[in-house]
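Here it is, the structure in full.
Just one protein chain is left out here, and the rest sit where they should.
Labels for the chains are A, B and C, by order of writing; each one numbers its residues from 1.
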Amino acid sequence: MDTLPEQRDIQQHLLDSYRLVRKHTESICAPLQTEDYVVQPIGDVSPPKWHLGHTTWFFETFILVPNMDGYRVFDPHFDYVFNSYYETVGARVIRTDRGNLSRPTVAEIFQYRKYVDAHIEQLGSLDSKNGLWDILELGIHHEQQHQELLLMDIKYILGHNPLFPMYSNEMVLDELEVVREVPVAFSEGAYWIGHKGKGFCFDNEKGRHLVYLDTFEIAQHPVGNGEYLEFIQDGGYTDFRFWHAAGWDWVNKNHIKAPLYWHFMDGQWMEYGLQGIHEVDPKKAVCHISYYEAAAFAAWSGKRLPTETEWEVASEQIKWGHRWEWTESAYLPYPKFKKAKGAIGEYNGKFMVDQMVLRGASVATPKGHSRKTYRNFFQTDRRWQFSGLRLAK
Amino acid sequence: MDTLPEQRDIQQHLLDSYRLVRKHTESICAPLQTEDYVVQPIGDVSPPKWHLGHTTWFFETFILVPNMDGYRVFDPHFDYVFNSYYETVGARVIRTDRGNLSRPTVAEIFQYRKYVDAHIEQLGSLDSKNGLWDILELGIHHEQQHQELLLMDIKYILGHNPLFPMYSNEMVLDELEVVREVPVAFSEGAYWIGHKGKGFCFDNEKGRHLVYLDTFEIAQHPVGNGEYLEFIQDGGYTDFRFWHAAGWDWVNKNHIKAPLYWHFMDGQWMEYGLQGIHEVDPKKAVCHISYYEAAAFAAWSGKRLPTETEWEVASEQIKWGHRWEWTESAYLPYPKFKKAKGAIGEYNGKFMVDQMVLRGASVATPKGHSRKTYRNFFQTDRRWQFSGLRLAK
Amino acid sequence: MDTLPEQRDIQQHLLDSYRLVRKHTESICAPLQTEDYVVQPIGDVSPPKWHLGHTTWFFETFILVPNMDGYRVFDPHFDYVFNSYYETVGARVIRTDRGNLSRPTVAEIFQYRKYVDAHIEQLGSLDSKNGLWDILELGIHHEQQHQELLLMDIKYILGHNPLFPMYSNEMVLDELEVVREVPVAFSEGAYWIGHKGKGFCFDNEKGRHLVYLDTFEIAQHPVGNGEYLEFIQDGGYTDFRFWHAAGWDWVNKNHIKAPLYWHFMDGQWMEYGLQGIHEVDPKKAVCHISYYEAAAFAAWSGKRLPTETEWEVASEQIKWGHRWEWTESAYLPYPKFKKAKGAIGEYNGKFMVDQMVLRGASVATPKGHSRKTYRNFFQTDRRWQFSGLRLAK
Partner (left out) sequence: MDTLPEQRDIQQHLLDSYRLVRKHTESICAPLQTEDYVVQPIGDVSPPKWHLGHTTWFFETFILVPNMDGYRVFDPHFDYVFNSYYETVGARVIRTDRGNLSRPTVAEIFQYRKYVDAHIEQLGSLDSKNGLWDILELGIHHEQQHQELLLMDIKYILGHNPLFPMYSNEMVLDELEVVREVPVAFSEGAYWIGHKGKGFCFDNEKGRHLVYLDTFEIAQHPVGNGEYLEFIQDGGYTDFRFWHAAGWDWVNKNHIKAPLYWHFMDGQWMEYGLQGIHEVDPKKAVCHISYYEAAAFAAWSGKRLPTETEWEVASEQIKWGHRWEWTESAYLPYPKFKKAKGAIGEYNGKFMVDQMVLRGASVATPKGHSRKTYRNFFQTDRRWQFSGLRLAK
């Protein structure tokens, strides 16, 4: 069966996107030294070379292997090196963490990328079967997610090196300055929530449905470093009354005194950024805080975090986009949520427990990857993502 | 100022309740040996003698000390032995877990109870100030909560002893038999949720509000052991597709193969109950499962857990009451939730993170302590509470 | 075959010892409350009721079961409750630590003791086979070792209770006062080491052999609290130069600042003793220190610990007996060491690794249980035993 002209356009567009996204991933890595690709200082942080391999493995495994006759995998060992759900098979039991693997080398992984890219270029001549193009689109968005993870992980690796190396001078990010303006008010009623229209979205955004909301107010900007410094100076980290019980344990067990990457040096709060260490700027939105910290700040300020529903309802009347914003909503399925069949169906559903939703987008989110219905999620103690907060009432 | 006659009645009623509740706690402990009061096999389980002391400490600290002139505390050390948020003060740093404390003895704690009870009896002659009677009511409900915890903890202590000692022969609990009947259906619309009326409720139930629900169906009975055995025999515990990622890790790390207290002996599934070890009865509702297990069972059955809203809406048309039922709702504040001032305000709010809501009541819940709006909560991996599940769609 | 008259005397003597030792164990426990028998604050410390059961289990398992026709064990479950090498058998996998077992009760264990004692009384009429009397003698010495362990464990249990309960008023121990006298000197040469003669000794003392020693001096008394306080005040615990690398890690990781049971209260060093809390007495020998502390003190004083050989050579010319004294010798087999066959052979040999030898005896050592050739042993970080040190050069 022939492909229709309209379909051909869509396919061409997808292949263009593929090329751009693949190239962008490599440009993110351009400022790195070979050594930076290898290390894994904590379990959450993957070595950059793993991201390069894993995103490539996704296209090889779900596109090339099932669809391209005679395709030979680049290296059969890569299946358990780059599969995120790696379980060793057979008698050769070797326990390793990703950060302990010096091989395959960075150069070999770049060859792997080239090899897979070259084969993907030949897809245009294939029939559209097995939802091939849908999976290609998912793979592109998957790689965009890993682009943000790459920047999170690179920042962690360099920011936890005692030499505080700079990532890139060019990364002087043009961030919004936060302003304390009157909040926006919304009236009581039932509101529609969830993704609408034909554009791409993840399965967790689907199932548009009504949610009944009470009246609420929500701030126009996220909370700034200036306000956060007031919280610190007011003893916010040492007064249990502002904290969840689990948050208070976390603060004390880990000796938390400020956001991640903040260091008190010579009487001043400094912050490690991708361009190196610098003074905390009170006009920028606070970043790298956990849900526990966001909730404690809100309690201290006498307000609360918005729910994800409130955030989505308000999204067109507030300024958002340079921080992921913690909400007071747990990451749970929407009423009509359905998992896809097979491995792809595991994309989101199996993470819907023990996590909170963040809304918005960050300085590290790739262009074209943010939506007002996008549901990001992290566990309550995580803060290496670019996370801040916004107040509601 | 004199107390009004109506108030006097309420006070008399509260003192009557106080006496009954205090007596019931001690009757729960009657079948125990002295040694059973002392041990703490895991962090979640408190030694029974700690419950006896802690509930008493609550009345001493929040009622007697602030309201009764000249009251002398029974023993000043008890403040850090029985305070649930005990932090050692000063240079004498001694780390202890509750299960390592052989003193105060059980006999001393029973004396403590008598001493506090005798002083509470004198309250009737006091003016009602500082919300004294509200706090007494809260203390009574607090002790009822500990009555259920006592039974949970006693069962854990005896059920993890290799001798499997019986708790009580008389505790042949008259439980419902589960039946597989057609589910009850509900139509789309906005429903009122939360506590209503003058009776006692906890702060987390307050703030009645509307929730918009899609159509849904909910089972008339909780899931029975018979169905749960089918899940086990169908490989439910060994197929990752039914599980959340975190649940799958939990199953594998802890080698979970069945509900807590189940043992496969001589080719048969046996269950430890308060009356000793016996065969699993397929007609009884399954008990002692974690949220992960409840969600995996629901995924296996092609259905889902109800949300807490759906459960509350349906509560008058379904049979409930002998199992706490996991819901698909995270334990989060209701829209209008407000913390009380001071220590009492910490009663619930600070636990509203990283937990899921359970609805219903169990065989161990004291009479008069259950409500259709009651919000119980546990972390997703806990299962020493009397927890089961009900299916929805 | 008839028993010879001389043998009968030996047997009668052993039965007399048995009765005395069994009675003494129970007198050690007399001041305890039931609750004190149950807890296990750290892995090294066993609940007193376990010692009562385990020593009894030894006689039942190694004497009564193999030698007495028709003997019925008191309770077949006790084999895995009181066996120190308990491994659960079969499908009923229940992990427990000793301190989590509330059953069997203390009363039941005392019944167990009576039952076994009554059967041992009937031994006199038995033929001496299977080395029965040798094992009885070993069992008696085994129970004496547990008498010292009982006092160590009771002290730990009560001394880590925030109420600091007294064990016994009568236990005002008549300890030596330490004096700083000129050390005793010994000349170079080969010395005989190891047990000699017919009296009882453990297998690790056997194999008398020559050891070549250089000239050495050894103190007449152990180190006193007074000198140890000087070490503390001179910064002994904060200067890494005095410590082994592993000792320095141990000090910092565990925030060690003084011997176990010492507390700095209101500007003064206090010590928990079996009679309660009291001031540190500078004239008493320092107690409850680890090998790391003993070695650091010796380094600070410019001297060293004696080897176990030097200690044994000097033993008749120095005052010893109220502290176990750390030596600079690892616990290793003597040149001619041989393990006995079977379970009894495991008594000592399998512990000959990763431990250091202590010589002498302590206030808690039962009368008749000390010898100059006795080799006690503990790991380098342990200090709940009654351990001190003596200097050599």
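Basically, a contact is a pair of C-beta atoms (placed from the backbone, for glycine too) under 8 Å apart; a residue touches a chain by one contact, two chains touch by 3 or more.
Owing to the predicted nature of the structure, the values given are computational and were not obtained by experimental measurement.
Contacts of the undisplayed chain with the visible chains, over the whole complex, involve A, C. Interface note for the absent chain: among A:Arg8, A:His77 or A:Lys114, the touching residue is A:His77. Checked against the full complex, the candidates A:Gly53, A:Pro104 or A:Gly247 give a single residue touching the omitted chain, namely A:Pro104. Only one of the listed residues, A:Gln7, A:Gln33 or A:Asn169, touches the absent chain: A:Gln33. Taking the complete complex into account, C:Ser329 is the one of C:Asn225, C:Ser329 or C:Thr365 that touches the chain left out.
Residues 190, 209-212, 214, 241, 243-248, 291-292, 295, 304, 328-330, 332-333, 335-336, 346, 350-354, 380 are the ones on chain C that touch the missing chain. The chain not shown here touches chain A at positions 33-41, 49, 77, 80-81, 88, 91-92, 94, 96-97, 99-106, 157-158, 160-163, 165, 263-265.
Simple rule for what comes next: only the chains that are shown with their structure count from here on.
A straight line joining the Cα centres of chain A and chain B is 37 Å long. Taking each chain's centre as the average of its CA atoms, chain B and chain C sit 45 Å apart.
For chain B, residues touching at least two other chains: there are none.
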